[in-house]
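Below are the structure tokens for one structure; questions will follow.
Selected chains only, in their assembly positions.
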Amino acid sequence: MFYHDKKLQYKVRVEKPNPQFARALQQAIGGIEGEIRVCLQYLFQAWNSRGPQRYRDMLLDTGTEEMAHVELLVTAVAMNLEGASSGLVDEIIGNNTMMKEVMGGMDPRHFLSGGLGAMAADANGVPFNGSWVVSSGNIAADMYANVMAESTGRALATRLYELTDDAGMKDMLSFLIARDTMHQNQWLAVLEELGHGDMRNVHPIPNSFPQDKEAKEFSYVFVNTNIDPDEPSIGQNRRWTQGQSIDGKSQFREEKAKPYGQEPKLGPPAAEGHAQVEQLQHAGEKV
Amino acid sequence: MFYHDKKLQYKVRVEKPNPQFARALQQAIGGIEGEIRVCLQYLFQAWNSRGPQRYRDMLLDTGTEEMAHVELLVTAVAMNLEGASSGLVDEIIGNNTMMKEVMGGMDPRHFLSGGLGAMAADANGVPFNGSWVVSSGNIAADMYANVMAESTGRALATRLYELTDDAGMKDMLSFLIARDTMHQNQWLAVLEELGHGDMRNVHPIPNSFPQDKEAKEFSYVFVNTNIDPDEPSIGQNRRWTQGQSIDGKSQFREEKAKPYGQEPKLGPPAAEGHAQVEQLQHAGEKV
């Protein structure tokens, strides 16, 4: 079962909201290479697991972590959409040319359906599709599905990194890229244990992104999200919790999951989005 | 962010595996009225929330709980599919009539794609679709979306209850029906606070299912899944944590989330599903 903490796994800051970037971020939420997919994929693989036990445990830990990544990205989308609210009405009413620019690049459903909120969809508004959740009953096939998801996911994250010059967004993405590095290492570690090759000196995919731009302190840490007090889940000596990382670039270590970010505070609803009056009046209040 | 416990929120027992019932249970996992939908819907509503704060907190608590319900149901599907494995080959090879029966009622992808595991799809194998996740930016509209989801969801659970005479499955469903009772009450409580009517004496939908068949000890408990040690999240005196329940049938109370079930143990993989040799050899081992 599952628990949560209102604090985020990592900081989400947006210096200058950008609704177009919000649209691009949707790919990492609801796209085929996005975080809802990996969250559900790892959890379904865990829940369907018929052994060995240690792989089930690991999949539960990481599937749970991925839900925190969805949270980071949805928060980032909501923050970037705040750029769509200031003066939206004026811009549109006063000048149809402006509407072309505003509506041209942002996802219109972010305003029309979400009232400036994120959706379970990709960068084109195509909904998340459960067919992408692969749980095959064969652990090696599943691990290749996972490496593939993290490889295309890390490629996506590096492309998002290139698309923005917002320092807050680059910081958040450097964390997500680092976690993708770890997760690629994890799945390869299972494959190695299963006799699927020797992966030493393999750089995480894509290998053209300089690792010094990722948040390296998170690149080789197995995040243990298990809080069962009855189980000494730390220190069980797994291939992915200690020893040299699969890619040979560092040492694995294990850490109990904890928030590096704060509880997010979004701005108030935009008037033209027609939230309830009670939301508009009490948006900033603590209770 | 999120954490997990390997124990289940409630017991999952299957006395006599039934692959046809596994297919029916898929509707409660990946169908439009299923648990993946409510899990993501409540979490997206929380993450997109621009206030008031107490609704965001409540949505996070309950969205997190719903993920545990997906876990219960996936486990139940996997256990029911064990009925498909014993002697599957013999049945099919020896007698095409048997194949009609075995393949006719079960979802063929449970074997072909899942190796006897659950999928993120409905009872017809139609994949979960992210368009069902409603987060409108208007709290009252969202609450009606939530009442609707829990009403159709509770109707589904009572129909599944009628479809089985397996005592373990009836027990699990009595828990899920009780939780749907609570969640209907919760969303109506928010609507009441927002001035949307007086809902006293309203029976949870459907009102034709006898409440003495639901696990009543869970029917009016707000499950608090927040484990942040910095926050006194229990005892904040909300409309849904104390006082008379909205339907007037009981008193609300609040409880810190905890497992009432155990860590699940699925049977070993079926030989004809062609898991890896390492899975077949080490399925029952602890590590």
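Remarks
Labels for the chains are A and B, by order of writing; each one numbers its residues from 1.
The rule is simple: a contact is a pair of C-beta atoms (placed from the backbone, for glycine too) under 8 Å apart; a residue touches a chain by one contact, two chains touch by 3 or more.
Model, not experiment: these values are computed from the prediction.
A single sequence accounts for all chains of the complex, and while 2 copies are shown, the assembly in the file contains 6.
Going forward, only the chains that are shown with their structure count from here on.
Chain A and chain B have Cα centroids separated by 24 Å. The part of chain B that touches chain A in the complex is made up of residues 1-9, 30, 36, 40, 43-44, 47-54, 57, 60-61, 64-65, 67-68, 70-71, 74-75, 78, 113-121, 127-131, 133, 135-140, 194-195, 225-228, 231, 257, 259, 264, 266-269, 273-276, 278-279, 282-287.
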